[in-house]
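All protein chains of the complex are present and in place, except for one that has been dropped.
Lettered A and B in written order, each chain numbered from 1.
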Amino acid sequence: MRYLPLTAVERQDMLAKIGAASMDDLFLGIPADKRLPGLMELPAGRGEWDVERLLNGLSAQNKAAGDVPFFVGAGAYRHHIPASVDHLIQRSEFLTSYTPYQPEIAQGTLHYLFEFQTQVALLTGMEVANASMYDGSTATGEAVLMAHRLTRRARAVLSGTLHPHYRTVVETLSRMAGDDVEAMVPAIAGSSEDILAAIDADTSCVVVQSPSFYGEIIDLRPIAAKAHSVGALLIAVVSEAVSFGLVESPGALGADIVVAEGQSIGNSLNFGGPYVGLFATRQKFVRQMPGRLCGETVDADGRRSFVLTLSTREQHIRRDKATSNICTNSGLCCLAFTIHMALLGETGLKRLAHLNHAHAVRLADMLRDVKGVEVLNHSFFNEFTLRVPGDAATLVEALAQAGVLAGVPVSRLEPERPHLKDLLLVASSEMNSDDDRHRLVAAMKKVLA
Amino acid sequence: MVSLRFTKDHEYVRLDGDIATIGITDYAQKQLGDVVFVELPDVGAKLERGKQAAIVESVKAASEVYAPLTGVVVAVNEALPDTPAIVNSSPLAGGWFLKMTLAHAGEMDVLMSEADYNAYVETLG
């Protein structure tokens, strides 16, 4: 086996040194009637080429985004990733290191975490950010728990235009923890919801996504004002991090906690994971934050250094009184995020966001030519909602057969709301060419004819 | 009349008149290491003997501080949030945590004397 260095002779020598007659002697701690002879139902090992052939075969069965005109979003977005990002994250010392518990030999990781935290704080318009969560949806769940701790209340109000998966994650966690959740009925793009009326003196937090699941950009200011007036917190959710380059930051609009999905910067689609959750808040709330925090200090020689800090919030010290159970987070995805963001810089991010918006506006305008199709949004960033004739899922399936991945039918995420089945989310990024857009429009016309 | 008493959990009580000052002992601060944060109750909070009264944190440890007595918090040490290091440098004086009333005078009697506490700490090695 190519990954195992020991030879048969060495194993014998080592057993002799230990004083064991055979390998089996080392496993006598397992009750005799529970010892396995081996894994009888599984095949034997294979060479590299053999594994490649098998996995290449599975990969080839899938329609990759890069092979077709591609407009799928709804919380995961396809953007170009500079070649240097993937090269750098595969540096051995990044890829094969552990959580930086020994800071003297983990300054590389700690240094980029400190930079990452700063970038996230700047993007979200907040004072502090942590060193990442699993993804945007779990970060949202953690934000709600944090708001409960801070307000000592246990009722969250969720906007109806929060990503339905995020909503379900929060509902699952809350139900299990015994907390209340009020999820508003979705007010689809073009209409507004009366979330202010749902906020009362028992509310710990209001969770609002902007751009919303339906693509609408929400003015958070009146919601923040109402929440603050009753002592509740505003949690802002962003599922498309590129929007930070063009849309006003949630912090500037009054958010108390900002969580976001960071996938679209530096990370591939990966069929849903691994991604990276961003989590930012106000300085005064820092002791109730979940997750790791990296801070600046000095070493014994007085040199600037970085170290994980405020760890008494965490499970390995506080155990059942920790702010979260999270341990492993999203280190390497957060490295990909921070490298891509460093390459973009202010100039590049703003231009990228501008370009995305321009492409989406162009596509929305082109889709007006498709009979029976209506763009519902008043506002949007790089994704919007279409009302289509008939069932959007059927349309998407037909378009896929025609070689276009057109978007996400809302019914896929809201199966229990049949009145939403004619809604289709369409995203357009810098990756779409004019030819892609023409092919989508042409295919839609053909399928709907 | 001032009397000083101790708990097995390394809190001390300094009773001066009818007000008790609570803190952690020198042994406790040494065990914790550099104290970096102290979370104190609100003035007016009711404390119950043996239940959590405060939290003291060093870099690698967080510890509950249990109320040695039952009573009401009348003052907390405002200096601790900004300068938690006093808990290390002066646990029995400047590093006090809170002052409280004493609901049951008898509770003082079950606490250890200084000599008993010192002997107890000796056994901890």
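What we mean here is this: contacts are C-beta pairs under 8 Å (C-beta built on N, C-alpha and C of every residue); 3 or more make two chains touch, one makes a residue touch a chain.
Criterion: contacts and distances are computed from a predicted model.
**Q** Between "Ion-translocating oxidoreductase complex subunit C", "Potassium-transporting ATPase KdpC subunit", "Recombination protein RecR" or "glycine dehydrogenase (aminomethyl-transferring)", which matches the UniProt record of the unshown chain?
**A** Checked against "Ion-translocating oxidoreductase complex subunit C", "Potassium-transporting ATPase KdpC subunit", "Recombination protein RecR" or "glycine dehydrogenase (aminomethyl-transferring)": the hidden chain maps to "glycine dehydrogenase (aminomethyl-transferring)".
**Q** Looking beyond the chains shown, say which of A:191, A:229 or A:270 touches the absent one.
**A** In the complete complex, the chain left out is touched by residue A:270.
**Q** Of A:372, A:389 or A:415, which sits in contact with the chain we cannot see?
**A** Here the residue in touch with the unshown chain is A:415.
**Q** By the contact criterion defined above, which parts of subunit B meet the unshown chain? Give residue numbers in ascending order.
**A** Interface with the chain not displayed, on the subunit B side: 9-11, 24, 28, 31-34, 36-37, 57-66, 84-85.
To be clear about the criterion, only the chains that are shown with their structure count from here on.
**Q** Which of the residues in subunit A end up touching subunit B in this complex?
**A** Going through subunit A, the ones touching subunit B are 287, 309, 311-312, 317-318, 321.
**Q** Provide the residue numbers of subunit B that touch subunit A in the complex, in ascending order.
**A** Residues 37, 57-62 of subunit B touch subunit A in their complex.
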